[in-house]
Structures are given as C-alpha cells and as structure tokens.
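This structure is in structure tokens; I'll ask about it shortly.
One protein chain is absent from this view; the other protein chains keep their places.
First chain written, first letter: the chains are A and B, and each begins at residue 1.
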Amino acid sequence: MSRLATGFFHGTAWYPELWQDCIDEDIALMRAAGIDLVRIGEFAWSSLESREGCYEWSWLDDAMDRAYDAGMAVLLCTPTCTPPLWLTSAYPETLRRDVDGRVFGHGSRGHGSLVSRRYRSLCRGIVTALARRYGAHPALVGWQIDNELLGDADGEYSDEARRCWHAFLRERYGDVTALNRRWATAVWSQTYPAIENVPLPGKTPFGCWTGRPVGKHHTSLMTDWGDFISSTARSFIAEQVTAIREHSTAPITHNAISPTRVLPEDAYADVDLAATDLYRTPDKMWTLASRLDLLRGSKMTADRTMRPFLVTETSPSQNGGTEGGHPPHPRGFLAAEAALMLALGGNAFCYWLWRQQRAGIEHCHGSVITAWGSPGLGWEDVCAAGRAIACLAPTLRAHPPAPADIAILHSRRSTAMLERGARLWEGLHPVGSLDEEVYRPLLERGIWRDRRSDTDDWTRYRVVISAFTPIIPDALVERMEPWLMNGGTWIVGPMSGCRTDDATVPVVGGLGPIDALAGMRTRWTAVLGAAHGSFGGREQHELVGYACGFEPIADDCRAIGIYTDGPQAGVPWAVERRIGRGRVVVLGALPRGQMGAVFDELWRESDLWQCRSSWGVMVVPRGRRREVAIAVNTSAEPGWVMWPPRGGPGKRLPIEPHAVRVLRMGSSPL
Amino acid sequence: MSRLATGFFHGTAWYPELWQDCIDEDIALMRAAGIDLVRIGEFAWSSLESREGCYEWSWLDDAMDRAYDAGMAVLLCTPTCTPPLWLTSAYPETLRRDVDGRVFGHGSRGHGSLVSRRYRSLCRGIVTALARRYGAHPALVGWQIDNELLGDADGEYSDEARRCWHAFLRERYGDVTALNRRWATAVWSQTYPAIENVPLPGKTPFGCWTGRPVGKHHTSLMTDWGDFISSTARSFIAEQVTAIREHSTAPITHNAISPTRVLPEDAYADVDLAATDLYRTPDKMWTLASRLDLLRGSKMTADRTMRPFLVTETSPSQNGGTEGGHPPHPRGFLAAEAALMLALGGNAFCYWLWRQQRAGIEHCHGSVITAWGSPGLGWEDVCAAGRAIACLAPTLRAHPPAPADIAILHSRRSTAMLERGARLWEGLHPVGSLDEEVYRPLLERGIWRDRRSDTDDWTRYRVVISAFTPIIPDALVERMEPWLMNGGTWIVGPMSGCRTDDATVPVVGGLGPIDALAGMRTRWTAVLGAAHGSFGGREQHELVGYACGFEPIADDCRAIGIYTDGPQAGVPWAVERRIGRGRVVVLGALPRGQMGAVFDELWRESDLWQCRSSWGVMVVPRGRRREVAIAVNTSAEPGWVMWPPRGGPGKRLPIEPHAVRVLRMGSSPL
Partner (left out) sequence: MSRLATGFFHGTAWYPELWQDCIDEDIALMRAAGIDLVRIGEFAWSSLESREGCYEWSWLDDAMDRAYDAGMAVLLCTPTCTPPLWLTSAYPETLRRDVDGRVFGHGSRGHGSLVSRRYRSLCRGIVTALARRYGAHPALVGWQIDNELLGDADGEYSDEARRCWHAFLRERYGDVTALNRRWATAVWSQTYPAIENVPLPGKTPFGCWTGRPVGKHHTSLMTDWGDFISSTARSFIAEQVTAIREHSTAPITHNAISPTRVLPEDAYADVDLAATDLYRTPDKMWTLASRLDLLRGSKMTADRTMRPFLVTETSPSQNGGTEGGHPPHPRGFLAAEAALMLALGGNAFCYWLWRQQRAGIEHCHGSVITAWGSPGLGWEDVCAAGRAIACLAPTLRAHPPAPADIAILHSRRSTAMLERGARLWEGLHPVGSLDEEVYRPLLERGIWRDRRSDTDDWTRYRVVISAFTPIIPDALVERMEPWLMNGGTWIVGPMSGCRTDDATVPVVGGLGPIDALAGMRTRWTAVLGAAHGSFGGREQHELVGYACGFEPIADDCRAIGIYTDGPQAGVPWAVERRIGRGRVVVLGALPRGQMGAVFDELWRESDLWQCRSSWGVMVVPRGRRREVAIAVNTSAEPGWVMWPPRGGPGKRLPIEPHAVRVLRMGSSPL
C-alpha cells in the first residue's frame, strides 16, 4: 500500500491560500520542527474555484511543488465543508435547513446540505477537478474527504431530506405495514397510512417543556433517524471516493469527530484509512485510548490485522475559538501523546494548526507558529514530538500492534438510539459510559483490548464485552453458542440487550433471546433508586442505571450478584451460565465505579495479557507474539510499569513524567 | 347514582388494542392482582377509526365483553388526545400551532387544536360513535374525556385561536373602552383601538433576554390569556359531555393533570366526577393531600357533601418515559397511598399502566406487568393495595369524609395571573407556595380542612384562608361582613388581595376593600430584602415575599405583627380586627416556614378538630360527626397518632410503617 499506510508522519494543517507570501518561511520552520506532512485545502473552495467552473490552481500548484521540493508529503483535503457564496447563492437548495425550516446561510461552515443532489453534484465537480490535477502529484500521499462531517449542525429538514428519509425507511422496512408492526405505532394512534407520512422529527407537544428544538418522538423513529442521518454522511463520502478514484490511487480518509452522529460504521466504510480529530486534555487520557482503539478496530480484518489510522488534528498547545478553551498542554505532554497514538496503531500525528488564524472564528486556537510568524507556546513540544516519532518509528514498524484477547463491541443501532431516541437512564451516554465504566478499569489493570463493531467477526477473541448496548441483534446472539461452547466468555451488560433492533422492548423475554441463552428469566426492568447488591458473594456495590431483576431457570444458571436492599432485595442482578467450555455473564445493573472489581472476579483465574502500571502510564503490547510493549507516561508525575507483564515476579520499572519506554520480553528493558 | 360514584375500585389503564393476543392472560392476571376496573381507549383513535368514518369495533367489543365476563368494570376514554394521521393530513387546521407559528405535527400526542371547530367536530364524531355503541354496555361504569388536557403544550396561535380570544375578551369587557380602562392600557401607549387589535401574546422586546418563547406582556392581558386558555379546555370537555349524554347516562370525568393550566373551575365544571393523574414520591405526601382535597372540594355542594373523585393514574412502581424517572416506590408504600386517597374521598385507585409499553416514548415507565408478561417490580405492592382497598371499603362506605371547619380558597384569576402574568415574588408559585407554607403546617398539626373555590359558598365554614391569592374579588369581600359578625375568622394573606380582578393594583387602597374591612391603611407593597418581624408579641420570623406595610386606623384594628429591621422597622406587617363575634386577620408578609406558629397563635383558644401524629402519618376524620378517623402511615418509619383527637389526655397509638388504622371515637381503637 501507499506511503500513507506504511510510514510514520509528523504533520500539520496548513493553509497556504491564506499565507501565500509566507510559504518558504513556513516550510523552513516546518522542517525545523521535524514536520514532514502537510494537510492542505480543507476550507479552500473559494480560493480554488472563485466562480463556477473557474479554477485557480496556481497557489496550490505552488504549495504542492514546494512541499515536494522540501521532501514533505501532502494530504489533500476536499473543500466541501465550506461552499463558496457564489454556489449557495446560485443554488439555494444546497443550503442546510434546521428543524424550524431556518436556512443556515453563509458565514460559517458545514452549511451545505448532505442530502441535496445539487450540492453533491457540485461537490463531485470540485473533487473531480482536484483529483484530476493532483491525483498523481509526487507529493500527494492521501486524500481527506470534507471535514468533521456532522460535527456542527446535524439533522436535515428540506424536501429532499424528506424524500431520502422515506427511501431509507422503505429500504429498511419494505412497506408501511411492516413499519407499523415493527415500530408498534398503534401506541398513541401513531399508525402511518404510508411511509410518506412519517415525519421528519420536529417539535412536539409532549416534551415541549424541555426547550429542545426537537421534541420527544417515538423511540423507533428517532433511532432510525439517527441511523439515517449517519448514513447520509456515508453516501456523501462514498460519492467523493468514487470521484477521486477515477484519477488517483492514493489512500483516502475522513476525519470524523463525532462517533455518535457519524457512526464509525459509516464514517470509515468506504475510505481506506480511519482518521479522527482529537482535542484531549491530559486528565482524560483513557478516553483517548478508547477512541483510538475504536479507530484501530474500524479497519481491522477478521484475522485481527489492522490498518494504521491518522490523527488528523490535535492542538500543539491549547484549544480555542473566539475564546480560549482548554489550558495549554504542560511541557512534555505532546511527545507522550504522540507516542501513545502511534503505539495504539496510528501513524500520523498532525496539528491543527500551523499558523494561527488571523481572522474568522478560531483566532484564539493554539498553533505551531503565531499569525506574525514567531514560534507558538507549544513550539518546543512540537519539536520534541517530532523527535519522539522518529525515535519510535523503527520499533513500531517492526512490531505492529498485538492482537487482543478481548473485543468490546459497539453497535450502530444502540448508539443511534441512545444519542437521539431514548437514554433509558439519565446517566447513560453512548461514549462516556463506556469510557468511564469499562475503559477506565481495563486501563487501570493494563488489559489489552480491541473495539469492534457487533457486525464484525469477533469469534477469534476469547472475551467479548457488550456493555451499554441496549440493542443486541438477534443475529449476534445466534452466533454466540458455538463460540461459547469453544471457550468464549461473553459479558452482557450493563444496560445491554434490553431493546430489539427496532428499539422496542422485546416480548419474548426482558433481554430477548439472551434470556434463553443464559438460562434465566428477566423479571423486570426499572431505574432503581439507591440500590445495592453483592457480587461473587462478597462486595457490596452501589447499583445504578436501567436495571434488571433476574430469575435463574436452567440448573446451570447461577446467580452471581444479588440485590440487597429496596423492593428488589433478594433478586439476582447478575447471572452466569457455563456453556460448553465457555460462559455467558449477564450484568443487570451498573456497579458504579466498580466494574473493575467485577472484572477481577470474573477473570480471577484467566491468563489475559495484563501489564500493571501506575495510573497515567499506558502500556501497549506490540508484535504478533507481544514481544514488545510501549509504555507511555502521560502524566506529569513519575510512574512505573510492572515488567514482564502478568504471572512471574515482575519488576517495577520507573518511568519519568511524559517519558516513553520500549519494553521487550525476555530481555532487559531498553 | 351509578356504580362509579358509589363503589370503590382498584383499577388500571389497559390498552387491549396493542395486545390483542394477550387479553385472556391480562384479565387472569388482573384478577390475581385484585383489579376490578379497566380504563380503556384513551389513545386508540387510529385503532377505532382507521379511515374517516370507518369504525372498527371488534377489538373493543371483545375487550369490553371479556372484561364484563370477568366481572370487571370499564371506564371508557375518548381518544381525542391522539388524532390519527388521516385526520390531521386531511384537515391541517386541526393541528395546534405554537407561538412562533410552528405546527405541532404528528408523532406525539396533544397536537389537536382545542379551538379548531373542525377538530371539535371530528372529536364529536368519534365520541358520538363510541357513546352510541357502548353507552349502555353492561361493563361500562363511566367515561373519561380526552387525557390530561393542556398537560403538554398549551397556548394556541391559529387564526381561530385569535377569533376565540377576541370573543372571550368581548364577553368579559363588552367593548374596547372598558378593556382599555380596566387594563389601564395607556401605560406604554398600549391603548387598543378595537378588541380585534389585542394580540395573542408573542415574543416581546422587553424581556426578550429571558429566552422564553412568550415575552413579557401586560399583566392583565396575560391573566386573561391564562383564563381564556383554560376556558377552551372547558368548552372542549363540555362538547364531548353533550355528545356522550345523548347515548349514555354513565358518569363522566376528566383526568386533569395541571391545575394551573386547566383551572379546576374549568376541568370539572361540566363533568360528574373529578379525577386526576398523580405521580407523587413518598417524600412529598402533603402535596398529594393538597391536590386530593382540591378534587374533593371541586364537586362539593353548599352543605359540604361531596362526590367521590378518581385517581385515574398512578405508578405501580416507578415513573419514566424514554428514561427512568423517579425511583421505584419502597415496598408497602402503594397500599398506604391507596388508603390515603380513599380516606380523602377518592373511590378509585388506578395504575398507569397495566402492561409495559413496548414502543413509543414511555417504555421505561413502571407497569403492573412487563411487556413480556412477567410481574413487574411493583406486583406485590399492587396486590397489597387491592387488599387494602377491599378491607377499607366497608368503613369508608359507612362513613363519608367529615365536614371541615376550615376552607382554603383558591381563585381562578389569581392562578391565571401567577401562572402566566406576574409572579409578584420569584418564590411565589400558585401551587407550591400553598403546599409548602400552608398545607404542610396544617398537616403537621393534624387539622382537617377543605379546599374550595372563592366562588363557592364558604359561609358554613368557621375559618376561611385566602393565602397566595393576589386577586380577591370585591364581591367576596362584600360577602364577608355578615359571616364575620357571626363568628367567622378570615385569614387574608400572605400575598393576597393586592390586585384587582383585572390584575391591576387597586387604587382605593393597597388591598382594595380589605383595607376598609380590616380598619387599616396599607402603606406600601414591596419585596423586602432580609427582613424580620415579631408576631403575637413574641417570635422573630424571617419575613419574605411581596410584602405590605400597614397602619391601623380603626380603634379595634390591632397590629399583631411588626417589622423589626430594615427600612420598614416598626411598621406593622400583620393586623387583626374583631368584627362582631368574628375577626379578620391580614398577613402582609410570609413568615417563611413559620406559618404553623402563626396558626398556633391565631387558634390558641379554638376548638378546631385536630389530631396530632408523627410526620408522615396522616389522619382523616370520616362521618358527619367525625366518629371515625383513618390514620395512614405514609412513611417507612414507625409512627404514631394521638387518640382521641384534641382536648383530653389522648393516647399515643403506634402505627407500623405504611400501615393503616381505623380509629373510632368512644371506643378502643380497632
């Protein structure tokens, strides 16, 4: 594959169209900072095509050529996030409309309507022209489609949106009878005479007190709506991919920012490489690991080989728009962040942005150099990150990320439902809950894992976790049994399996076919008050969330967690059933902040790869046989890692603040 | 009167149209739970009339017949809360519009416009068809009109709404000259050339910073607007009552939920029985007593005999929509709640809902059984509530609620003004302030009371309280004197009497004719800062709210409360005047949390019926001579009641958590 899929890059967003007098100065400073990739063109439509069909290539020719001369690679972006005024004036139907019918006009970005055929056609025009001209440019290493799709406004309310929405429903349900049946629309007399009658979700009387622009609609409708909106981004990306492919073989990516709006299944389906823009503060690094694992899993094959992913944007110092946002990174953090990203499978670490915006909306954002050309606050850190990447590259190249034993499954329908339809519990967030309650304890324990879609082939993993995924398709449950017989462990829950694929309550049992699989009966579901329960016969946990009470039916179903107070006292909240050499574990409530203790209990005798370290030190095994590990101290405090991992005595190796260590099995640490 | 007005019922909402395969199973389980009343049809319009004029009765025939066969009573609801899509598509003028002209479309409930003549006509159609078919069904015990009118969106902004609004104003004011004079519209040049010029209240420049959709309008306009909106619900109900009456003699009710939007005077004026939907948590039981007293008073005659009321909905365990809401009830609470409701004069205790919603918006709500047919979390409590009702019924039947000595007056115009026009003080809420500051101390003291409209005949009470009613009509003051001469006590205030019936400031004196009646002069009104005052020569109270300073004029007017600090120091805040054998007491400020001490002082030598108990134990006297009392411990702690009530030594009788005791005068307690 191309350079972009095999190299390691230290990159930056660059807007040569805004700084045409500074190109040489910029390139010289980039080289000084160890930068070897520039991301160009993202918002440049009006500079490329100032009137319809009139292209101006000179500035971009010049920037690409000079980048090439300086030995730099170029990631070229399609500028479709920022349609020019001539376009939206001539074709007003290209403008996005909000739920109240208001047109999002010129003056910002992301105002093009993804469902407008006209807009798509105009986008294909500029993309084709770009691909034709630069598709074979020697500096070109890849393409980025648009920018952070649906990161700002989402929802579409034009007549075309209505037509697309109905086509989506027709595709999914076939006819309105099936839709009415599967949505169970007779509730509240919502029965639809025809699919054409299904509304775009607008303001409703019920729930109008919330002040939100979109009211409370039927959960199945809202779940499909979320699914649909995400799918418009997929087809928008796919059209551009097709247009580029006619003229270029360079790999293509999209820098998705919101994994709950553009579902990862849509963002990366039709591109070659996954990418994301990330602005994390040092105190939340486990959320970074979670997101990057998601990207790594997005382009992974059935045999668990992966493609690298790109971090297309991160701040060299602080965030900010028209106001400053996060505080600047502490010294040393940036190199650690870069190392962690690369260790987790990324191969490009790019800044937003090179030269501070001098105008617009984001002039307070951190940049590598200032608008007047002096080094920004993060300059030294940028240089250090460049050195770190260069230093790690040989090891990373030699040892790809290790296969994991554990797969954490995400679910497109669950995300769509939780994001827009029904939260089930006010504390349930499709991203945050997983990060806090599952990822954090896994990282505390140094357990290596993948994140995969529930439609991927997960059968090569030893453990599968379905947590915070209310929708578990029946098809997935059906695939479970042979794998369980073979020794797999499926951890279901908390708050998983309690809704059908149509986002309704299953009527065959509280958790649908999982009840039968686990040999139990779900008695009820409810959000409990101040509830507690035991687990494994020992601990007392606070139990929260949209919870279940269970009743073991099969002889080999064992209650492993019991509610100990409230009206549910004595009822099991967690059960385990051995199935062949494997087992299914169902957690009917969330032991808040205590999932780690649950994992410890469940894995007491397992031999999962596990490498303990101080909090803030993250360890990533690399190589098919995990022969190497990269340990990164993301914190500003001295830390340690226990090496070798698991079993055996192990030794506590110190790691300086923000330092990186490469550890090798069977040899003394480097 | 019919069974519904004389029996005692344990009921549930039931949606056989959604669960046609489960009817026998449902009825069998209902009987097991002691349920003998089903509430049907509420949201079933599309199942009853799938196209205009095409009625489908079979499922309802079947459900009614089978209910009858099983010995169950049916409360049949008109489905006008959920117009089908064929209706709103064919007649778009039936859809409600919000203040910005946005149409509330299909996909929720409550989107039919109450002022649309077309909508009303279509509602009469389905209601007439229902009444014709089921008006004489042997299972039928009563009718419910629509569902929780104005509980969700309120306000109407169509052209028809405008015409109705102007008709309302013309009815009230006659001509625009009177309106201009009574509203005093010359302020801010608001003078109206014609009634047709009075706007529906929309967004205003003044107050636009609040972000609320309706801006700051003239207080008289907003008060009338609230009055008008409530009156649209009344006439909407009345039309359906008329339609039903042609074919059925069964009693009719409406389950009003918001006493500040559909004023009780409108909700129950044209129906036979009052009803409400109630979702109270155990820690707020005094607010339940307050609301149920309001219902009892709503259909009470001049001689204080009452009709029973219905609690048409309460949760068997927890509330919830697309998310869980309140925590589930503690074990034992439900039976206590049922007993309290029946003791206070209700005769039907109905759940929402029987079988968990499997779709839509409310699938997280507690239910008697789950969507898959297993007993819900509250099942045991439902069974216990059924037993409690059966056990209490003979006593309740033999002893109707006792007449009270005290009437607390509510005022339609005051509520309308406080809800939409002018709060006077940010802490003043038309329901909450009365509950917290008046109801709570009365219940703490075990004092029996009624709530009546200020347009009722209150002359048979010994004490009348007008609290948090800024509007006290002159007509009411005029009726006071003979009653006072005869020994009545009128407690006026806090925050009462300071506005005219048109919601303007009286110019004859700060409290209008009350100044003269009380023999004093109101000096000023103001919201005070951190103010304090004495009362009865003793206590120091914190005084808050929209407050008055008084000056006694008549010799027999006595300052009983004096401000002790601030610029108002030394000025009376409370006065008392003896009038014949009675007295009027005017409270010019709210002694926050201390109204109980004020009542104790005022009633030091009175012989009001009073039965002390521990907090959470509520005692209701029954029988014309109060020969019996029902004591209910609504709390999860052991409690006690002092018996017999008042005077005499009394004995502290223990009551177990959530238990009910029937106490009899002159005999040992049962």
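Side notes on the structure shown:
Here, contacts are C-beta pairs under 8 Å (C-beta built on N, C-alpha and C of every residue); 3 or more make two chains touch, one makes a residue touch a chain.
In this text, all values refer to a predicted model and were calculated from it rather than measured experimentally.
When the omitted chain is restored, the residue from B:G112, B:P403 or B:P506 that touches it is B:P506. Contact with the undisplayed chain is limited, among A:G107, A:G537 or A:P649, to A:G107. Across B:H247, B:R521 or B:R558, the residue that sits in touch with the chain not pictured is B:R521. Residue-wise, the contact with the chain that is not shown comes from B:P199, picked out of B:G174, B:P199 or B:G487. Contact with the chain that does not appear here is found for just one residue of A:G135, A:P251, A:P328 or A:G519, A:P328.
Chain B meets the missing chain through residues 100, 183-193, 197, 199, 201-209, 215-221, 421-426, 502-510, 521-530, 546, 549, 566-568. In the full complex, chain A touches the omitted chain through residues 15, 17-18, 43-47, 50, 79, 82-86, 89, 96, 98, 100, 102, 104-111, 152-153, 317-318, 320-325, 327-331, 356-361, 363-364, 366, 370-378, 380-381.
We adopt the following convention: only the chains that are shown with their structure count from here on.
Each chain gets one centre point, the mean of its Cα atoms, and the points for chain A and chain B are 49 Å apart.
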